[in-house]
Structure formats: structure tokens, C-alpha cells
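Here the complex is missing a single protein chain, while all its other protein chains stay put.
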Amino acid sequence: MATYLLRRLLQSILTLLVISMILFGLISSVPGGIMSAYQENPDFTAEDLARLEAKYGLNDPVPVRYLKWLGNTLQGDFGNSFISKRPALEEIGDRLPNTMLLMGVMLIVTLLIAIPLGIISAIKQYTWFDHITTTLAFAGQSLPVFWFGLLLIIIFSVTLKGADGKPLLPGSGMYTLGAPFSLIDRVEHLILPVTMLAFVSAAGYMRYLRSSMLDVINEDYVRTARAKGARERVVIFKHAMRNALIPLVTLIGLDLPSLFGGALFTETIFAWPGIGRLYFTAALKTDYPVVMAVLIIYSALIILSSLLVDVIYAILDPRIRLS
Amino acid sequence: MKQFKTLLALVLVAAFILSACGGGEAAPQAEPDTPAAETTDAPSEQAVDPNAPVTGGTVIVGTPQEPGTLNPLLASATIDDVISAFIIEGLVTVDGEGEYAPVLAEELPTVSEDGLVVTYKLKKDIKFSNGDAFTCADVQFTYEGIVSDLSGASTSGYSDIEKIECPDDFTAEVYFLDVYAPYLRLFSYIIPKGAGDLAALDTWEYNRAPIGTGPWMVAQWEAGDNITLVKNPNYREPGKPYLDSVIVKILPSRETGVQLLGTGEITVLWDLTEADLPTIDQLDGVAWSGATYGYGENELLVFNLGPADGSAPADPSVAPHPSLSDLRVRQAIQYGIDKQLIVDALLGGNVKVGTTVLPIGYWACPQPASEFNVEKANALLDEAGWIVGADGIREKDGVRLSLKISSTTGNQLREQTEQVLVEMMKEIGIELVIDNLPSDVLLAGWDSDGMRKKGRFDILLYTTGGGYDPDSHLFSNYHSARIPSADNEGAGNNFSRYINADVDALIDDAAFNADQDARREAYCQVAEQINKDVPRVFLYERMVISGYREQLQNFRVSPGYADMTLDSQNWWLQP
Partner (left out) sequence: MTTLSVPAKKFRTVREQSLFLFFWMRFRRHVTAMLGGIIMLIMTVVIAFAPVFSPYDPFDQDLLNRLQPPSTEHWMGTDDLGRDMLTRILYGGRISLSVGLLAMGVSIVLGTLIGLTSGYYGGWTDSILMRITEIFLSIPRLFVLIAMGMFLRSLNLPNIQAGSFMPIAVVIGALSWMGTARLVRASTLELRGREFVQASRALGGSDARLLFMHILPNIMSPIIVSATLGLAGAIISESGLSYLGFGVQLPTPTWGNMLSNTQNQMLTAPWTAIFPGLMIFFVVIAINYLGDGLRDALDPRHIVGKK
């Protein structure tokens, strides 16, 4: 196990290095960025443009820029945003709690819905309960996310009004601007975005869980347990569930990076000040330092989570040999 | 502790508003100088003049972008300048009518006989929000900042300054090396000398909490979400601003903003387009204010007179465009466009049809509107040898008259305009194919192989304006020296590759003429000649527009630098 871990770690570092090269090359090959904003303005003289290019270190060839970036990054300095001039990590740090709040609540709600529904609908396969949950799950999977979010807003924060004549549920932001801190207010602001995200992702989790539960229920050891006269409850919880949850571990593990990356659509529709929007805005303006910082951290999390998943898998399921 | 106080203040403000809205007994809390007290929502009991301003309250201003910085020395986007205009003022501004007007100067500056010395008389007794007095030293510091190594500001004009002298605290004499005709555009912002060390410009605290002479100052900036502005205690007009605070809410998109304006979650929405106006008109309790851009922005078509293969020659006649190099084809396209229909159908008739490169302000040069005439268009095309083929599209020497029209993606109004143009061109036998690109790609620079710079297009649809002073715009867009090519390392915006010796000469001469009226005459001749040669078609005049809730009083946008912040010290909320 130790050698395996060591090997995987080395591979991961190498992968990350390759990713950083590809990303840097790719982003540099895309036109635009801070200089094009200046070039667009006829008031900026050739001298101005040269001065600014030097200031942002954009006059070096791409490989040189990459090496400089790599050197600084290895020392923990991701550079300063071209737009705000603040350290990229500071920009990320400002938004990280917001994204983690949204995605964390979403993940918990998702699991709370998906696990019981997935298990029950597998046990009660082809009953009405199963058909209804399946239909709901299909609906969740089939909704165009963006469209669904807009629909929620139109219904709950434009059309429907509360008793005070204000929108029933707030459709934007994390809290009411200018109002004192209130937990209720914060929770209200979470309802619509979490509903949108959880409905869609619970559907996926539920479907996977249902099908892996079905697989497990029909396995020999479960049948054997049943045949030996074990009670159904014991069979389900002791034998079946443990194994059925294994694929779920993969899914959750693979979704973990999104706790950092956020959900662009949701953040965009509900004006949530998270990492997804930071990344998108920075990408549109080709703010290299911020874009690179977000992407590298995200990539590192992807690699880490996949390592984690493999290790947990090996622990949970002795049949899998990692070699 | 300071933050706590701010929070407390906000809490009180909010409680105040909420109770006022809810019909509770709100305690009037008028400032001594203000004419009226806050009323509860039982107006009939009050014998107060309904037009008298009410103090207190918070206005939430939605913007679809977040400012990167509020320091004008580092600003790189319009939003940076707009939000900093709540806080920072300059010596001279462009007022609500598009004319230059003094702000921190007593009057517009005077120029010496030889045109080399510009003298500003400064207002006295002005204080910055931190209590420091405003003097000529701040003008000097602003100049030093603009030309410093880390500056992100345009130095055009400032680089011609030799020195700035302060004979006394309230007189600033600016000495130029050469005559700089557009001197009025200078010093549209003032940075106080105590703002920080110019060698560490990027890390100034000032960048996110500027010190200015305007009505507002930053209390808090929550990255990605909102910026809270509170009253500048040292603002020169007593009792103003009327409001307690302005919160700038950063929105993901304009569409979200329209929806929040409708539900009343924001009070003002900055930067609407003409296409949003029909929607705004349908929303209850919402109004809009608009003005033609002070620098005369036109939505326009740019024809490529040169090759469309990316070879980008300095002289297009080496490989002229197969159809657009012919003046008759360009004229025919203009005849084939019903500009008025576009304005009426897509823009609700709210804007003016484009006629000239210089539509507004001191430099205005009105020109007759182009004619919509399909017969003339067809006749010109026939004459030019483009004959209608079997599929209804014209041909000449086996080449179909099929042109690509490119614009920026994600802009609904442009997409609509393009689709309407496709139909209009079909009527005169021209096939128009839409090929849109992300703005970064379309508008990219020479080095990153920008489509526009390299001439890899037939027709472009976008917006550009004449500038508060036409010099830089006309030179950059119509002068033959500004055709982007390998010779000039891709400098300039003359994407049409338009060459006219008269236009070149007029622009060159006017730049060094200190006689403003003579300059205006010269620029007007340029505008006339452009309309004869049709390198571009002006579709309609763009407006700067903001939407607002009707209870907000004294809201209006300026075509100048101030944009929606014009008069923000006079804003008040009708209870």
C-alpha cells in the first residue's frame, strides 16, 4: 500500500505539471486579455502599451513566462490579478467560503434525499414508490439546469409574493443587502439555489444508488444471508448497503472538487458570489493569474480526489487489487 | 471596531427603511440643513412639499460587472471609472449635455497666447474625505501618478506636459512641450498627494477605498458581491448627499439585473442597452434615463476594402476585396438597409438613426440621413456587374456575392440586427452569412492574430465612438497611417483599410491647431468625406442608459464621464 501511494503521489505531481503546461499554453494562445482592453482605447499611446506590457510581464515569450510563473507558484505565489492587482489567492480566498457554503449544503441535502430514496426504490423495485421516484429522478436529470433555475426565479421570486408584498423567496445574492445579519435571511437565500442544484444532482445519485443496490441484492452473499434466515432489515443494512454504497463513494469523491469549483450556472443565475463566477469573469477577461490559480487548485483537487477514491475503494472492497 | 460601527450604522439604516416600508412609526431624523423630514407612509397627514427631498435611505445600484479597482490610475474597464465617479472628481468634466464643465476648477482653464501654458484656477475650501485640503499639489501628484512607471492610465496629452507649477495653492499652471489641442480632456480625476507611494501603486489601500472630494466614500467591499458607499463627511455641499448610503451590487448579468429591478431588489441598474428598453417599459414602477454617448458612439458596419484572408497589407489595392472595394457595392448596401425599421422594430424607436461620425456636443457635424431605396441599390449593383443568379444571389465572374458578417457573441441586440440585415440584403441579391466570435477573439490585438486587425472578415458589426475630442478617434479609425499591418506592427483601428489623402491631411493639420473652431471645421469636412466614401455604415447612435425605480428622485445619466453618478448627491427616495 505504501509503495502504491508513493507511486501514485509521484504520478500525480507529474500529471499536475503536465496540466499546468497545457493550461498555460492554452490560455496564452487565446487572444484578448488585459492588453486588448487597452489597445481598444485610441487614447493609449504606443509607449503606454509598451509600458503596460512590461508591467504585466507579457512581453516575454510564453515558455519564459511559464517558467517564471512556475517558479513563483512553487513558492506559493500565484501572482496578482491583472484586473484588481490583488493576489490571486486573496481573490479566491474571498469567495471560497461562499462557494463551500452553497455546495456543502447542496451535497448534504442531495445525500439526504438520494440515499434513502435510492435504497427504498431498489428494495421496492417496480412498486408505485419506485415508479414515482424514478420519474422524479428522470425529471431532475432531464431539466436543462439554466432554464430550470430561471423558472424557479420567475415562479418564486417574481410571480409569487409573500404576505408583505415582497417576493416569496429571494432570487439573488447571499443575504438581503443593507439588512442586519439574520440566519433566517441567509437560509432563505439558500433555498432556491440549493433546490435547483440538489434536484438535479440528487437525481443522478439516486439512479446510481438504485442500480447498484439492485445489483447487490441479487448477489450470492445477500441471497445466502437471506437463505440462512437473516432478517430482511439485517440483510439490507449489514450486507447489501455497505456494498451498494461503494459506487456512491466514487461519485461523491469525484464531486468533491466541485465544492471548490462551485457551480457556474447556479452562481450566475442566483448572483451567488462564488468561485465559479470569479473563474468565469477572469476567463472572459483572460486574467491569467486568477484563471491559472483557480484551474491549478481545481486540477490538484481532481487528482487528489481520484487518489482518495482509489484508496477508499481498496479499503472498502477487498476484491479490488490496486497494483 | 470600525467595521463594527459600520455594521451598526447599516443595521440602523436597514431597520429604518424596513420600518418605513412596513408602515411602522419611523422616527424622523432630519439633518439640520435639509428642507424636509422623513415622512411615514401616511402622506395625507403631512403638509410638507412633496417635491422637497427626504434624507436618509439606501439605494442599491446593480452593475453587471465588478470594478477591478477604483483607482483611476489603474482602471482598465468602464465600470471602474463609473463607480469611482461616486467618489472621485476632476478639475473638468463632461456635463449632462456633453459639454466640458469645471468641477474642482473655478472655471474652464485658460490658454496662453502660444498655446503652451494652460492655467487652472482651483476652488478653495475643498476637502478630501480624509479631511485633507485640496490644493495645487494634488494636481501635481495626479500628473506624476499618470506618467509613473506602474501607471495603467493613458498618458496621451500628459506625455506632452513639461512641468506643472503652483504659483499658489489654488493656481495650477500646466506647461506643454507642444501645443496639445484637446487639453480640456485632461485632469478628469484628481488623486490626493497622500494616496500612497507611486513605486507601490498596485498595493495601495486607496485602490479599493479611494479618497476623493465627491459625495461618497467606500465603507466596505465584499469581493464579488457588493460595495457599500457611505456619505463623505467633508462633502462641500452642506446637507448632501441626501441618502445615507449607496450599495453597489455586483450582478452576474444584465438580464438578472432587469429581473431584480422589476422586483425592486435593486433601485438602479447600470448599463442597459437599447434593446432592453421595451422590457423596461413593461415593468411597473421602473423608468430609464438615457443620453447619446458624449463621444458620439455609433453602432456601425465596417466594410473590409482589402483582402479577407488575413494577409493584412498596408495598401489594400494590392489585393482589393472582390466586392466591397467597389464604392458602388458599399453604397448599394447602405441603400438596402432600412435603418429606421431597425430602430423602430428592435429599439422601440428610442434612438436616432446613425448619420455621422460626430453626432453630439461641441464637435457635432450633422449629416443628412442615408436613403433606404432598394431600386437604387439594385441599379448600383447591376451597374457594378453583379448580376442576379439562379438562386437569387448576385454573381460576377463566377463569384457569388456572399459576405460574412461578424460581431461579438452573446449580444442579443447585435444578433437581432444581423438577422434583420440578412433579410434586407437578400432583397438586393446579397447573401449575408453570420459568423460571430467571442469579443476577445474578434477584438484581439495584432500579436494574438486578432480577426479584425488582420482583416479576416468581410463586414464587422460593432460599436465605436468619436471620443470627447475627435482627434484620437478620427486618426485611429480613418487615417491611412493607422491601417494595421506589419509595417506599423498592427497599430490603429482603420480596419476598413480606407485611404483618402484629403482625410489624412485634414486630420494631421487639426491635431496641432490651437484654434478650436478651426479644428471643428476640419473634422466636419472629414465626417462629410467619410459619408461619401462609405467605408463604414452608421446604423444608429448608441446611448448610455440606466434603469431605475421611479421612487428615486433626481436620477439622470450623463453622456460624460459621470454616467449614472451624475447628481448622486441630490438623489433621494420618495417614501
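Quick notes on this structure:
By written order: A and B. Residues from 1 in each chain.
Everything that follows uses one rule, which is that contacts are C-beta pairs under 8 Å (C-beta built on N, C-alpha and C of every residue); 3 or more make two chains touch, one makes a residue touch a chain.
In this text, all values refer to a predicted model and were calculated from it rather than measured experimentally.
Among B:Ile337, B:Met451, B:Val503 or B:Leu566, only B:Met451 touches the chain that is left out of the view. Shown as candidates are A:Thr45, A:Gln125 or A:Thr195; the residue that touches the absent chain is A:Gln125. Checked against the hidden chain, the listed residues B:Leu341, B:Ile387 or B:Ala486 yield one contact partner: B:Leu341. Counting the whole complex, the residues of chain A in touch with the unshown chain are 11, 14-15, 18-19, 22-23, 26-27, 29-31, 125-127, 131, 134-135, 138-139, 141-148, 150-151, 154, 158, 204, 207-208, 211, 214-215, 218, 220, 246-247, 250, 254, 283, 295, 298-299, 302-303, 306, 313, 317, 319-321, 323. Think of the hidden chain as still there; on chain B it touches residues 253-256, 258-259, 262, 276, 278-279, 282-283, 309-310, 341, 345-346, 404, 409-410, 412, 415-416, 418-420, 422-423, 433-438, 440-441, 449, 451, 456.
In this text, only the chains that are shown with their structure count from here on.
Between the CA-based centres of chain A and chain B the separation comes to 37 Å, rounded to the whole angstrom.
Across the complex, chain B is touched by residues 30-48, 51-52, 55, 80-85, 91, 94-95, 98, 153, 157-158, 164, 166-167, 170-174, 176-180, 267-269, 271, 273-274, 277-278, 281, 284, 286 of chain A. Per the touch definition, chain B reaches chain A in the complex via residues 7, 10-11, 13-15, 17-18, 22, 58, 60, 65-66, 68-69, 74, 76-77, 149-152, 154-156, 159, 202-203, 207-208, 222-226, 228, 245, 247, 249-253, 256, 259-260, 262-265, 438-441, 443-445, 448-450, 467, 472-473, 475-477, 491, 493.
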